[in-house]
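Here's the structure we're looking at; comments come further down.
Here the complex is missing a single protein chain, while all its other protein chains stay put.
Naming follows writing order (A, B and C), and every chain is counted from residue 1.
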Amino acid sequence: MTIASALEMALAAVVLGMAIWTVVARDSFAAVVGFVAYGLLLALVWVRLDAVDVALVEAAISGGLGGVLLLGAAARTAAAESRPPAEHPAVRAAAALLAAAVAAALAATVFLLPDPAPTLAPAAAANAASTGLGNPVTNVLMAFRAMDTLLEKVVLLLALVGLWSLARDRFWGGHPGPRHRADPHGTLAFLARLLPPIGVVVGVYVLWAGANHPGGAFQGGTILAAMWLLALMAGLTDTPAISSRRLRLVLVAGPSVFLAVGLGGLCFGAAFLAYPAAYAKPLIVGIEIAMTLTIAATLGLLLVGAPERSAE
Amino acid sequence: MKFMLDIVTVTAISAGAFFFLAGTVGLLRFPDTLTRLHALTKADNLGLGLVVLGLLPHAGSLRGGFKLVCVWLLALLAGATVSQLIARAALASEGSGSFTVDGPQP
Amino acid sequence: MPEFMTATLGFILAMLALGLMRVLRGPADADRMMAAQLIGTAGIASLLLLGTVTGVPATTDVALTLALLATFASIAFIKKGGASAPESTEGG
Partner (left out) sequence: MSAATIFGLCAAVIVGLGLYGLIVNPQPLRKIVAFNLLGSGVFLLFGVVARKGAAAGFGGDPVPQAMVITGVVVAFSATALAVGLLLRLFAAGGLATLEPDAPTRAGTEHADS
């Protein structure tokens, strides 16, 4: 056994340990903390699997925004957390049996995968020249399977609309989340003034690097969202009212630009979302920039929650 | 030259790992919150800093090295601020009541 | 050299897992936050080591993202997890 596979086994063991902890922990809050640590370790696994783009997303979502979302929910419901009686032992045994069967079947497929596995990598490499981008994952996301990405952004928006629809009637159109207040000269406000400029630079860098290296619109947008939320938590700024026209414009900017380019492909090119070869790169980068703004706003608002205060 | 750099790497990363060990042991064994915080900040600042120092000769390019240092500086900034906030939260919850999360009382 | 870095990486991973013990034991929220902070830093260190061992320079970008977002998560953790502390009050 080489030291590399020893490391992989150790990593897999720690990941599994965290996963088990997440399932069996008695306290919801501790379970969620375990899940965040699990997401962080998963980023290491993705690096090991040579999928740095996915590692970036995993670090940004599981270790960052997703973790904060779940931690917040755990903290807010902890006070009234009821301990409903656990499922009947027979149910538990049946569930364990079912889970073991599913796991065994999946493990068998892992062993039965043909070697070399069927792959689209040569096709992606062969067509990379048509977009002028060096990152194959961005190529797949923005060109070869652009429809998926477009719909994914729509799903993100739909989730936000769904979340907003949970608001009480009198708060509709108001500001989401509580208004945070903090000492404007305190430590938190200091950090919230110092970090976002750095974060914005890193976010834009990740977006820009995404053309040729791991990175992209979603990863960049996540960082921007986190910086915005930091400023919100320090009370430096307030969430916009959801009826604000500017906010809504930002929210639809990404999908609209994407859709417009797609329809342009239908009118002037070969098919829906077909980029003219000469303009492929600027078009893709343009879509990504609009998308980053939309993603940052949507993710931030998804974390803040439903409107809780009526618009003044 | 290569040999010298390797010595630097091994020394710095070992020292970094030692600080991580010290931080973790302190976090687990020290009796109260503030002493644990003391242990934690060593792992945070020195542990990561020494690992970054050890990796610098292997960064490959100037840009790679610059990013490594950036990671450390960010972690330093975050670590310093977060530990201060944690210390205030700890003091506040101990009932002294003279501190809040966001700053000292006037 | 890669062997040495891999071994250190395994060691830091073990520290990370040990740090989680403090999350379980608490007792105060502050202790849980500290453990989370340590886990974040150890995660960044292991990412940097892994990137060098695997030879993927872009891993540094992941570490950079994690450094920013871990800070954000810690702050959110303090604001929310420290519900026992008088949070989001008007200071100064």
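Going forward, a residue touches a chain if its C-beta (ideal position, glycine included) is under 8 Å from a C-beta of that chain, and two chains touch if they have at least 3 such contacts.
Computed from a predicted structure; not experimentally measured.
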| item | value |
| --- | --- |
| Shown chains that the omitted chain touches within the full complex | A |
| Contact with the hidden chain (one of A:Ala37, A:Val54 or A:Leu229) | A:Val54 |
| Among A:Leu16, A:Ala129, A:Leu194 or A:Leu263, residue touching the chain not depicted | A:Leu16 |
| Footprint left on subunit A by the chain that the document does not show | 4-5, 8-9, 12, 15-16, 19-20, 22-23, 28, 31-32, 35, 38-39, 42, 45-46, 48-51, 53-54, 57-58, 61-62, 65-66, 69-70, 72-74, 76-77, 80-82, 84-87, 91-92, 95-96, 98-100, 102-104, 106-107, 110-111, 113, 115-122, 124-126, 136-137, 139-141, 144-145, 148-149, 152, 155-156, 158-159, 162-163, 166, 216, 218, 299, 302-303, 305-306 |
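By our rule, only the chains that are shown with their structure count from here on.
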| item | value |
| --- | --- |
| Pair joined by the larger number of C-beta contacts - A-B, B-C | B-C |
| Whole-Å gap between the CA centroids of subunit B and subunit C | 10 |
| Junction residues of subunit B - those touching two or more other chains | 74, 77-78, 81, 85, 88, 100-103 |
| Residue numbers of subunit C (touch at least two other chains) | 35, 61, 64, 68, 70-71, 75, 79, 88-89, 91-92 |
| Complex contact set, residues of subunit C against subunit A | 3, 6-7, 9-10, 13-14, 16-17, 20, 23-24, 32, 35-36, 39-40, 43, 46-47, 50-51, 53-54, 56, 58-59, 61-62, 64-66, 68-73, 75-77, 79-81, 83, 88-92 |
| Residue numbers on subunit B that touch subunit C, as the complex places them | 6, 9-10, 13-14, 16-17, 20-21, 23-24, 27-28, 33, 36-37, 40, 43-44, 47-48, 51-52, 55, 58-61, 64, 67-68, 70-71, 74-75, 77-79, 81-83, 85-90, 92-93, 100-106 |
| Sites on subunit A touched by subunit C in the complex | 3-4, 6-7, 10-11, 14, 17-18, 21, 25, 29-30, 33-34, 36-37, 40-41, 43-44, 47-48, 50, 52, 55-56, 59-60, 63-65, 67-68, 71-72, 75-76, 78-79, 178, 180-186, 188, 191, 195, 198-199, 202, 206, 209, 213-215, 219, 222-223, 226-227, 229-230, 233, 235 |
